[in-house]
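Missing here is one protein chain; the remaining ones are kept as they sit in the complex.
Showing chain A:
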């Protein structure tokens, strides 16, 4: 147990205000950033600017919600706060599934991209459930083993996708490649409505699990002692994480590293462990980071950098600080 607590100004502010006010402030800030993004530097017709930027904001918000929720959920069920779905290879798995489908049925095989998204998400749920439940079930408390296996799984999935990509016909490869880099400028309006629906369904699933999620924070044994069916809850959460990662990866590409950053900020500002407020806080912080980041990128750097670079840089730094803080 750490003797010294990083007792930063953020958490002190959070406990003085109470969770309700912190959430309200975050919501206000998120709304402000969205309004700024929609209006600043708009020198075209509003009839064009608003729908154009609106699609972008909508997908950023969806991604923010999906990534933040997936990370907090995964950290709760794995019982530690350095793992993220990305570190454990979740998005690499989704990528492998995408590649696999292109190999099997061809780039245009499903016709409608929405059907393709649903099939890929379904496959992702199945594989993630089998693999990660097996992993979490056996790992017990061996965090380091879990971490190592996760990293290796990620590398394995990435290499497998690459092998499959080598075997692809160059035309199909180009189609596939465009969806591989985190790209906030070319979002997928065709998937937006469906992704929102899927996210809503996942949100309802999470909402129903809220009290159980809190109990899971006490660890497997205490959760069982308090009557939570640990195995079943774990499976449900992993399915939800798989869905959420699929949504964000399909919309913009791999950004799950952002989750680490926003989850930890949420833990800091929220004076409570309760998922009912930590999850929305993390989602709002993610929204502020993504929309705000994109705003700065478009207006200040005039699109000369990529948002994912900024995010991964900050996320990486946060991870380093966390690891250094835990080494004792």
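Please note the rule applied: a contact is a pair of C-beta atoms (placed from the backbone, for glycine too) under 8 Å apart; a residue touches a chain by one contact, two chains touch by 3 or more; residues count from 1.
In this section, contacts and distances are computed from a predicted model.
**Student:** Quick one: the chain not pictured, UniProt calls it what, "ATP-binding cassette domain-containing protein", "Electron transfer flavoprotein beta subunit", "FeS cluster assembly protein SufD" or "Heterodisulfide reductase"?
**Tutor:** Missing chain, per its UniProt entry: "ATP-binding cassette domain-containing protein".
**Student:** Of the residues A:21, A:134, A:273 or A:301, which one touches the chain left out of the display?
**Tutor:** Checking the options A:21, A:134, A:273 or A:301, the one contacting the hidden chain is A:273.
**Student:** With the full complex in mind, choose from A:115, A:148, A:197 or A:210 the residue touching the hidden chain.
**Tutor:** Final answer for the missing-chain contact: A:210.
**Student:** Which residue from A:226, A:300 or A:321 sits in contact with the chain not drawn here?
**Tutor:** A:226
**Student:** Give the residue, chosen from A:218, A:296 or A:310, that touches the chain omitted from the document.
**Tutor:** Missing-chain contact among the listed residues: A:218.
**Student:** Suppose we count only contacts with the excluded chain; which residues of chain A make the list?
**Tutor:** Residues 1-2, 5, 75-76, 79-81, 141, 210-212, 214-215, 217-219, 221-222, 224-229, 267, 272-273 of chain A touch the chain that is not shown.
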